[in-house]
Structure formats: structure tokens, C-alpha cells
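With one protein chain withheld, the remaining protein chains of the complex are depicted in position.
Order of writing sets the chain letters: A, B and C. Residues in each chain are counted from 1.
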Amino acid sequence: MSAFTANEMMTIAASRALKGSDVCFVGIGAPSAACNVARLTHAPGITLIYESGTIGTAPDVLPLSIGDGELCETAVTTVSVPEMFRYWLQGGRITIGFLGAAQIDRFGNINTTVIGDYARPKTRLPGGGGAPEIATSAQQIFITMAQSKRAMVDRIDFFTSFGHGEGGDHRKRLGIDTAGPTLLVTDLAVWKPDPATKEFTVVSLHPGVTREQVQETCGWPVRFAATVEETLAPTALELQTLRDLKARTEAAHKAGASAGKRGSKDG
Amino acid sequence: MSAFTANEMMTIAASRALKGSDVCFVGIGAPSAACNVARLTHAPGITLIYESGTIGTAPDVLPLSIGDGELCETAVTTVSVPEMFRYWLQGGRITIGFLGAAQIDRFGNINTTVIGDYARPKTRLPGGGGAPEIATSAQQIFITMAQSKRAMVDRIDFFTSFGHGEGGDHRKRLGIDTAGPTLLVTDLAVWKPDPATKEFTVVSLHPGVTREQVQETCGWPVRFAATVEETLAPTALELQTLRDLKARTEAAHKAGASAGKRGSKDG
Amino acid sequence: MPLERAVAENLKDGDTVAFEGFTHLIPTAAAHEAIRQGFKDLTLVRMTPDLIYDQMIGMGMAKKLVFSYAGNPGVGLLRRLRDAVENGYPRPLEIEEHSHAAMANAYEASAAGLPCAIFRGYRGAGLAEVNPNIRSVACPFTGETLAAVPALRPDVAFIHAQKANRRGDVLVEGIIGIQKEVVLAAKRAVVTVEEVVDDFAGLHPNLTVLPSWTVTAIAVVPGGSHPSYAHGYYDRDNAAYLEWDRIAADRETFRAWMQENVLEKGADAFAARVAHLRKAA
Partner (left out) sequence: MPLERAVAENLKDGDTVAFEGFTHLIPTAAAHEAIRQGFKDLTLVRMTPDLIYDQMIGMGMAKKLVFSYAGNPGVGLLRRLRDAVENGYPRPLEIEEHSHAAMANAYEASAAGLPCAIFRGYRGAGLAEVNPNIRSVACPFTGETLAAVPALRPDVAFIHAQKANRRGDVLVEGIIGIQKEVVLAAKRAVVTVEEVVDDFAGLHPNLTVLPSWTVTAIAVVPGGSHPSYAHGYYDRDNAAYLEWDRIAADRETFRAWMQENVLEKGADAFAARVAHLRKAA
């Protein structure tokens, strides 16, 4: 197999966690790529939902926004945004909520709101969008992000969305009955929460990655599982699928000129 | 002008109270006939809404149920029942709620629930359906019904929908800010609430009807306005419109055989 | 899957069940199958109980009815239901009565995963005094008192719809009523359809489609909503509604009619019942 980047490994490792029976609420970026690779490889039956209202969508290229036209054109149905959040997310129909993060802590709490103080932020980030309720209404949360000390921090600056809080049974104490973050896939490793403490623990290192590299790019003392496996390298099919998807995406998004080319298929 | 029945006079008098700018929530039976006569004569711009979800409908024949197919086929749009009750009725979009009644009292309170005690009724009637909220969410309520001592009673057996309660400012005291019943059209007379007491008062007698006839068919001592007018007899156009509508309706509803005949138009 | 199996696998004695349809797409075939299978002690839920609930109540299958308008639409009263409420025949019937707005909001709330619905309703209405499931909450911003009702979460919902595709997605169109909400509100959902098509390619993206994973079982029953109608397939059989008033008026006439038209028939009888109601080509 040809060489692959850390980012490709991350996307492909994340995609493997998805099953054909999953109903997946998809964020833009790495989550979207992972979900679509899953759909195009081992999980063709997967249902992908974007918060713009598109249910069961099958885009040929990755959307730049969560409301691109192709998401609607290929969907089983497209509903209003209030319905999306009421019937589909809050209604408990989502098995996997797939989130990215600007900042994350060891318990899977996520910050995408501010760096610094909320009232006087150093950096004003976009905010939560759908995440606060995805984090508690989806049956499980998968997170995918590249590692860095800036992103994986001891204490996040703002609780945009709740993971396992202070760990342990904190979710249950707040009356939240969904599982919360059950998987974190970075560009270096696969992490799962410890069954008791709920702290994210490295269960698998991507090929060629050392424990030291994981620690160097993480702001808290990393815990490793008793047995740490090596992530299976991307298969030829997985890698080709991801690269084809990215190539189609780049071609389609390049300048506005995409429209004419796509017309014959869409029209 | 040819002779007309009391029922025809009732429907036509009711139809005259509707304006082209009205958005009317229509009950089945006499209200439906009155609304459609208005639409086909002086108020072509009127918006008719049936609780089945059909907005801006223009049926060629009167529906037997509030959900007949033609209501949908001729509507501007057809929405779900929850949306109908939330956005359109509760949202304050309805100018006129048009109700019938099994029992009514002098303050326009309506009973369509039970005759006798609620727990052990003498007669179990269909119940309120949309009426409890139509009565308080529509800007005004029009009521139309044939007079009888059984129907126009001193005390109704059950408050299915609230009119003016005990009269006066009873609505306001309950925090209800809509006008409530502002018109009652029977087969004998046109009634409007007294501005202060809110008791229904005869303002107009249909041609040939006496005050005694109105009193004989009403279960409370009837009040007449200082000046009681005579209802204008149906015009030729009004009567023809109503009779044509009824004839089309009868033909269409006769046996199931209607389907074939209507197919060529609907298909 | 055959209707017989879909009903047998999804309905049990004592269940809370909704056969929904708002004048359009009433799941008569499914209700008749439930009658043939003889379930007991059901709690029947429906905004507009009409002929099929009159039939189930007349057959003694229901212990409770949750509803907002119990009439034979455009005709009058439901005589088997009256006999049960007024005379306890063939068995007493407990009732929980709401307004349409309350039922619609309660299904909606359940589809949305909420424990209750709030709305501006029941002001001055007598039902608020006789139904302990009508409560209130204060708006935490304005202080206004709003009505509250518990979400309706049936054990199983039955609806009739126009089409399914081979993957099992279901299309409802025309007067869509409460069909989508009741399916999403219920723990299990059984859908009868007029026909199965290969796929829904070419459908407008904003139509009412229930994805396959929201539906427990699908049975193909052409004509399955007779004497109600299926938009695009056949018209309402108004004569049957008028005729029901006569049949249900008498206990013996009712029994005989049920024997002949329901107990001794199967789901395959429905296609013929709507043959004369189909649109001319």
C-alpha cells in the first residue's frame, strides 16, 4: 500500500467505527469525510443527516457548508430546521453525533465558543451551533480532531458541549441518559473513555506513532490502555475512496466554475 | 325573487358577514356552506382554512368531511395538523372562526360534548374537536345554527368552548384577548352581543319572521336591539349560488359513483 | 410482509394503540385485521375516532379511548361508542378526552422526544375540569399560564400511506394529518400502503417521507383505507359513511355486518371495495 498522511489515517480510522445501521448527525470537516468514506466502503446503508435538514444524504463530493445543494439533491427527504432538531435529534433518532472541536479536555467536554473569558474573549470562535444538544441527545458522540497542545487542554475555557463533565457518573447526575463521547480519533491515535472514570484513554496508536508523540501534542498526562494496539493501516480501497472523494471535492469547489460542469448530472 | 327557505336565508345572511380579507377557519355543515357562498359571491379573495390542514381552499362542491380530497386539491397549500393548530390557529392568523353548536347559551358558550352529566351522559356527542382553541385563538367567532329550545338553552350542560362566559368582561378576566362570539346567525334572525353585557341580542329578523317565533324557539328570554331591522332577502345571485353549490354537492356525494364523473376534472 | 403477520407481531392485548388518519388515509384494513385477531383490553388513541373505532369498541376490544372528536364525519354520532359510554355495552369504556390542539401537540411532543406539550389552550373549557391530564405551566418569561398535556407515546401506531419504495421508505401526500407524528411518537409503527415502487427518484425533496428505519413493518394493501380515501388512488366512499349510521344503530345489525364484512373477510377484500372509486383514467 502506498504511503498515507496522518490526516488520512485519522479520517479512515474514524470511518471504521461507523456501522451500516447507524444514523449519523454529521458535522462539517473531518467528521463529514469520515462518514462519507464509511458510506462509500463498508457501511453503504448508513444514514447521514446534516443539521440543515437533509436526511439520508449521499453527496458525491464533500459539502463545503452543512447546507450545500447536493446534500438536498441526494437526500431521502429534506425537512425544516426546527423539525430536524425536534423530531430527529431531540426525538432520539440519532445513534452517532459526530463532532469536531477547537478545544477538548480529557473527559470529552468541548469548547468551540471562546478562547479566554466569555465576556472579554481573546478569540471569539463561532460558537456551539447544534453541538450543545447533539452532545446530549445523540445516543453516542464520536469526536475527531488533529492533536495539539492548543486543542487538547487540561481545562477548556468554555463548556460549549458537555462530554463526561468531571468524569464518572457526571452525565447521569445531570439526568442525561445518553452515552456521551465514546470515541476520539486523532491524527495519532484512537481513544476511548475509561469505563469507570470516563477519561479518554489511548487504545490504539496509528502505524509508526509513539506514545511520546501522543503525549507531546496533548495538554494533559495521557493514559494508555493496558493493551495498546496498532491501528490497522488504511486499506487500498479506503485510501482510494478517500482520495477520490477529496479530488472530486476539490474539483467541484474550485472557483464558481463548478456549476456548469455539474449541470449535466444535476439538471 | 323566488321563495327561499329559512335555512337558505340563514346561510346567506351568514355569508354576508364575511369579507374578502378574512381568513376563516371553517367548520363543516352550515359554516362551510356560508363561507363558500361568500367566496363565490362578494368575497372571492377570502381564505378558507379547514382543520385538516388545507389553507386557501376553493372546493367546487361542499365537503362531507373536513378532510375531503377536493379541499387539498384546490388549496394554496396543505400542512400537517400540528402545524395547522400551532402556526395558523394559535399563531393568531385566523380572523374568523366559524362554528356550529349542539347547545348554545345567551353568551355564546357552546356545548358539543354531552347532554346530561359528563361522567354519565344521557347523550354522548362528538366532543369539541378544534372548537376549544378556535373559540379563544381566532380573532372573532361567528356561529350559525337553526333555532330550537333544545339547542338554545338557559344553561348548557358542558362548556365545550368558551364564548363570553358569564358575560361582561369574563373573557378578559381569563386572560383571553380575542373578541369571542361577535355574530350568531340562525334560521330566524341575526344576533349580536350587547356591547356591555355580551348577551346575544336580535339585531335583524329574517323576512316574515316575528319576534314571537324567535322567542318560541329559544330557551332564554330573548332581548331585541332598540332598532330591529329586517334582514335583506337573498338576492337572485346569492340564492342561485347556494342552490348550485348544493346541487353540485348532492350530485358529487351521491353513492360512490361520483369518482368516475369527477375524474376527468381532477385527473 | 403480509398484514396478518405485521399485526400479529406488533400488537398485543393491553397495548396502547393509535390507528391514525385525519379523514384521509384511515388504516381500515389494519384495524379489521386487529379485529379478526381479537385483541383485548386495548387503549385506543386517535384524534378522530370514526368507523374503525366504533367497530373495535362495538366488538368489546377497548377498555379506554383517548380522543378529541368522536363523530362519523359529516354524518353524525358514533352509535357503538355511544352505546359503550351511555350503557356500558358491550363493556364500559373509560374515556380521556382532549381538544384537537391538545392531541396534535401531544403527538408532536412525543415525536420530538419531550415528556409533555405546552400550548395556549383550554382557556375557559370544561375539559380542563374533567381530565386530570390537562395541567398548566407558567411561562418563565411572561408569567402567562399555558396548558400542558402529556406526550402521547403509543406502544404501536398504524397508518395507511400511498407508497413505499423497495428500501422501505414511506411516502404520505395530500392531507398528511398527523401521520408522520404518530409514527415518530410510537414505539412501533406499522404502515399499510397502496403500492410498492422501486425508488422515490424524482420526488420533490420536501415531501413527507418516513425513512425506512422509522417504520417497523410495511404491508401492501390496495384499497386499505376504504371507506376513507387515498389521494391519487381513489375517492372517499361517502355512501359507506352514511350507511354506517344505519348499521351501527342496532346491536344485531352491527354484529351481522361485522361477521360478514370483517370476520369472514381478509385484507384482499379491500381492492374490490375501492374499484368503483378510482379516478377515471
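Going forward, a contact is a pair of C-beta atoms (placed from the backbone, for glycine too) under 8 Å apart; a residue touches a chain by one contact, two chains touch by 3 or more.
These numbers come from a predicted model, not from an experiment.
Here the missing chain is touched by one residue of A:Ser15, A:Thr113 or A:Thr241, and it is A:Thr113.
Check A:Thr11, A:Thr95, A:Thr136 or A:Thr217 against the missing chain and you find that the one touching it is A:Thr136. Screening C:His32, C:Arg120 or C:Arg273 for touch with the missing chain picks out C:Arg120.
Set against the missing chain, the residues A:Arg39, A:Arg86 or A:Lys192 yield one that touches it, A:Arg86. Contact with the chain not shown here comes from a single listed residue; of B:Lys19, B:Arg93 or B:Arg211, that residue is B:Arg93. Of the options A:Glu8, A:Asp22 or A:Asp68, the residue whose C-beta touches the omitted chain is A:Asp68.
Against the chain not displayed here, chain C makes contact via residues 112-116, 118-120, 133, 135-142, 144, 146, 148, 150, 173-174, 176, 204-208. On the side of chain A, touch with the chain left out of the figure occurs at residues 28, 51-54, 63-69, 71-72, 78-82, 84-86, 89-90, 113, 118-119, 121-133, 135-137, 158-162, 165, 170-171, 174-176, 253-264, 266-267.
By the touch rule set out above, chain B reaches the unshown chain at residues 21, 23, 47, 55-56, 72-73, 75-79, 86-87, 90-93, 137.
Rule of thumb we're sticking to: only the chains that are shown with their structure count from here on.
Averaging C-alpha coordinates per chain and comparing to chain B, the farthest chain turns out to be A.
Chain centres here are Cα averages; for chain B and chain C they lie 27 Å apart. For this pair, chain A with chain C, the centres built from the Cα atoms lie 40 Å apart.
Computed centre separation for the pair chain A/chain B is 56 angstrom, with centres defined by C-alpha atoms. Among the residues of chain A, none is found touching two or more other chains. Chain contacts: chain C has residues 108, 208 touching two or more partner chains.
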